[in-house]
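Worksheet: the structure to be examined is printed underneath.
The complex appears here without one of its protein chains, the remainder shown in place.
Showing chain A:
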Amino acid sequence: MHSIAQKEFVSTLRDKRFLVLSVLVLALLLAATLVGRASYQTLQQERQLAQQTVNDQFRHQPARHPHRVAHYGSFAFRPRSGLSLLDSGVDSFTGTSVFLEAHQQNSVNFSQAQQSGSLIRFGEMTVAFVLQMLVPLLIIFLCFGAFTQERETGTLKLLLSQGVSLRQVAWGKIWGYSRAVALVVAPALALAAALLFGTEEFISGTDLVGRLVLFVLSYAVYFFLFIVGAVVVSAVQASSRAALVTLLGLWILGCIILPKATANLGATLYPAVTKAQMDADVHEEAQHGINGHDPQDQRSAALKAGLLKKYGVDSEEKLPVSVGGIVMSESEAYSAKVYQQHFADLNATYKRQNRLSDWVGLLNPYQAIRPLSMGLAGSDFAHYVHFQQAAEAYRYALVQRLNALQTSMGYGDKERKLDAHTWQQLPLFTYQAPPLGWALPRLLLPVVALLLWAVGLSWLGLRLISNSRLA
């Protein structure tokens, strides 16, 4: 087996067609890595600067009423994950920042896609794109003649007459092609690792190391599948031409048609409400709660009556707390609850859509590696939702803290202001992306799908090869 692997490896490296193709793919990978790194650094710096600026602005507000500060608000900028330079996932299409204010759960806005030309909608040239789409093409062109060419030229009989089995030949070829593919992909991944870990921020990033290792292993399995698949197709097809056409057909089906069809099917089966519709629904439902800005609101009046009774006083002036602050707090709690319910419903719909695609990963390895790659890179939908929820949790806590400050100001708070120093005591938004341990359970299905493919294809494929004809 080792001899055949070595022969395939050497023959491949001496084949000018492979050299040209692999140099092209390697150049694309290296370019995508460098561009990804540059883009990551730029965006990260921009977001850090913007976050720092809004934090400074927030903390250096003059003496104000707390509710004014709640409406002044702040921004949360989503930091990019380190591995997003390899797979930007949904990052380019989801927003980068969210405005945090009282009464309102704003959506995350200003995605790269919104701010870029329409070309980004055709997909970015990321490392993941090259690894998921182009390397499989390279593998197809490398392996389609694995057996057909041996049969067509007659070398297979001579090979088998030496006492090796078809199965041994197949494994030798798979190992030889794997080495050739590794030679193309490894430099780009090594460069990415060097870029990642060469900077101060990642020096102690054990989580990142884990993610990168799993990222590399996942793609190793993905490429192995394509190599085994191409070798099997080559063994069972009658000619090199038929093998190439079959493999290209499978590539188009798996990498282009099925993902689009699944996405469309998911959107049809599990329709999601639009942003405008959700905002309208939240607004309408929030009307059923206390309106903190409407003094005529009956529920506010009832709450005020309850407070008077609780404190045993007959007028608002005698209350030790600000009725306005408590009303604001109740209003915020209610609207946040309504929003969370709608947000959970919407997320459940998106999850169902994504889940459908994940299940199709059992049929299509491309749809298994894609969510796995994004998930490990920290650029998938789940990581995005994690940020959204962290931002909302911060917003809610901040607004409620400001409402508590207002409450403690007592009657007549609207005529008074709190000292500028107060705002410097408020916590700032800091975001810690979830660790690998959080992400892994969410990626179980794609992992299982890839492993099932690897085991199943190896077992069934090699059986097919053993039973394939020799001439």
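We take it that a residue touches a chain if its C-beta (ideal position, glycine included) is under 8 Å from a C-beta of that chain, and two chains touch if they have at least 3 such contacts; residues count from 1.
Following the convention adopted for this analysis, contacts and distances are computed from a predicted model.
Chemist: Assign the chain not included in the display its UniProt protein name, restricting the answer to "ABC transporter ATP-binding protein", "Phosphate-selective porin O and P", "siroheme decarboxylase" or "Thioredoxin reductase".
Modeler: Of the names offered in "ABC transporter ATP-binding protein", "Phosphate-selective porin O and P", "siroheme decarboxylase" or "Thioredoxin reductase", the absent chain's UniProt record gives "ABC transporter ATP-binding protein".
Chemist: Please pick, from A:45, A:107, A:155 or A:277, the residue that touches the omitted chain in the full complex.
Modeler: Candidates A:45, A:107, A:155 or A:277; residue touching the omitted chain: A:155.
Chemist: Since one chain has been left out of the picture, which residues of chain A touch it in the full complex?
Modeler: Residue positions of chain A that touch the missing chain: 3-4, 6-7, 10-11, 14-15, 153-155, 157-165, 470-471.
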